[in-house]
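With one protein chain withheld, the remaining protein chains of the complex are depicted in position.
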Amino acid sequence: MEKTKGKKILVRIAIAVAILLVLCTFLSNTIYSANLPQVTIQKVETNKEMEISSETVGTVVFDMDAAQYNYPLTIRKIHVSSGDRVAAGDLLIEVDTGVFEVEIMKRNSAIQTLQSQLASPDLDEATRAQLRTDLQIAQRELSEYKEAVPLSGQITAAHDSFVYQVFVDEGQTVLENTQLLTLRKVGSLPSIEFTLPNDFANTFKVGDDVQYVYVKPSESNRNTTDLVKGSAQISEKRFDEEECYFSVQTAQEDGKHLYPHQQVDVTLIVSLQKYSYVVPLSAVFRVDKDVYVNVIEKKPGLFGEETYVRQVKVEEVASNNVNMAIYGDGIYEMEVITASSAPLSNGEVVKLEQ
Amino acid sequence: MRAKKSRFVKKDALTGFLFVLPALFGTFAFFLIPFVINLFNSLFDTAGRFNLFGNYVEIIQTGTFQLAAWNTLKFILVAVPLIIVVSLAIALLLHKKLKGHNFFRTIFVFPLVLPIASVILFFEIILTETGVLNSFLTSLGFSAVDWLNSPESFYVLVFLYIWKNCGYNIVLFLAALNSVSKDYYEVMRMESDSGWKRLRYVTLPFIVPHLFFIFVISIVNSFKVFREAFILFGAYPNQNIYMLQHYINNNFSTLNYTRLSVATILIFILISLLVLFAFKMRNKFGEIE
Partner (left out) sequence: MMNLKNIMRNFSLSNFVVELILILIACLLLFPVIYMFTNSFFSGAEIISNYSGVLEGNNTATILSLIPKEATLDGYINIFIMGPSYLGKFWSSMMLCVSIVTGQVVISCLTGYGFAKFKFPLKNVFFYLIIMLMLMPVQVLMVPQYSVLDSMGLIGSYASLILPGIFGAFGLFLITQVFSYIPNDVIEAAKIDGANHMQILLRIVIPYSKMGIASLVILSFIDNWNMVEQPIVFLRESYQYPLSVFLSNINLQKLDLAFVCGVLAIIPSLLLYLFLKDALIKGIEYSNLK
């Protein structure tokens, strides 16, 4: 009797243990799946067009006319100031021409001396030729001088311009070749200049599209500013030892609002190109100098198919701020992980977002 | 009557055969054919040429094989008598039917059913160089022994074998002891009361027929100790433990079929010889019964 009672107890214990284990299996399975990192995946896009762009900061540069003369001057009166608009022929600066007239008289007398020397009868051919050459040089110099000299002692604008900067003060005497003022021709278009490191510069060439963004006072409300976008093409590209200089000619409307040395944000866009394998940037990560993507793979598991992570090393072909073009073995059919709820490691089991 | 009997017999024979057929079929497919494959493999060269016994000669002469064979033999010669003595002793103690002898019997048989992989870790903890056994020894003044990878591992293996299998033998001995009729004891008691004499002259002779069977079974079980050896010591254990089954196992991973088949056929021959020997001896001694 005891034996059967013992056996009955045993059977009950066994059943209890079995039920417990079954419950634990289900429970652990649920907890396990709940704790798995959840990932979002996306297939690698093939033959996708990508706009490669690069952002940098460029400086607005204007072609300027400068008024400068190769002799000393005394400034008598300045009629304009920075930012003024002048019409062709407008008076800009009055300078003291006393110095000019003295110089002109000096040269005239030098010429007269030469002419009288030439008029004397008894000169040999060599001397006469020499004197004639000297005379010609002196006369040419005089005419050049006269051209350069604002005979009236007035410096006027050659074209319709904006006065950019005035460098001198009234009453100041300046040395030769000093810039007196700089003028920007009305209607001249500024260009934006920027530099890129040489190895990167190769991506871009003359004629590529460039977009720029600059700040100008709002037309509606003086106190706020608008961001204005403009686009243009690279007009010039010039290499030097370390950097490459680019120049972009701006559009007509923008020229009105830009001012010299203004900093604008420049975005260079290579013309759209098709790339074989493109993934979103969120799928890519770097370790030291290598580029990796996380790819999902399926393998059979005890409770069905399991999805796990595999890190694949790829080569970066090109990238913009949204996607990256990559290349790697067998990348064609892969699905990359674009987002995950937790940091992933190689071989980790994950579950797909439903 | 005769005709009926023969027809009866024939029909019976067929039915019997039918009953046995599924097992026969399975055994044939899963055991016999592999055995024949083994046989063929052992007779042919690696290049596929027929090489009757040439392989055997060649392999028997290799050092590894001789080492493995010698170790296996040594193990059998040491472990089997030891376990027989131990289990016989315990069986005799249990046979006295003292209080709780059933309970003890249950406990002694238990290691047989234990999944060896569960407890192997325990042994590993005790036996590693810095394990418990060594610290015990060093505290007593002896030097530490690397139990897992030295000649002493042999004794570890023997101990494991006895630990696991003595329950089995104890049961067999108990059955044998129980089959000795009480009358004989009575006769003996009348003549002398010494326990030893009783043991030697009555009990033991009656055990002898069973002894042979137990002997054979113990040898067969000693081959099964490979599992413990493999888990505890790995595939390439110390020289003293490298047994025939290690030989087979290692050649398996190198897919050296000829060696494998030769070794397995040799084991087969060895065991068959042992069994035949045991049968013969039992038949000789069985006259007593």
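For reference, chains read A and B in written order, and residue numbers begin at 1 within each chain.
The rule is simple: contacts are C-beta pairs under 8 Å (C-beta built on N, C-alpha and C of every residue); 3 or more make two chains touch, one makes a residue touch a chain.
Quick caveat: nothing in here was measured; it's all calculated off a predicted structure.
> Quick one: say which of B:44, B:154, B:226 or B:242 touches the chain that got left out.
Within the whole complex, the residue contacting the unshown chain is B:226.
> Just the residue numbers, please: which parts of chain A touch the chain that's not shown?
7, 10-11, 13-14, 17, 21, 24-25, 27-29, 31-32, 300-303
> If the missing chain were put back, which residues of chain B would it touch?
That gives, for chain B, the contact residues 9, 12-20, 22-24, 26-27, 29-35, 37-38, 41, 90, 93-94, 96, 98-101, 104-126, 128-132, 135, 163, 167-168, 171-172, 175, 210, 213, 216-217, 220, 223-224, 226-227, 230-231, 245, 248-249, 252, 257, 260-261, 264, 267-268, 271-272, 275.
Assume only the chains that are shown with their structure count from here on.
> Any idea how many Å lie between the Cα centroids of chain A and chain B?
About 85 Å, centre to centre.
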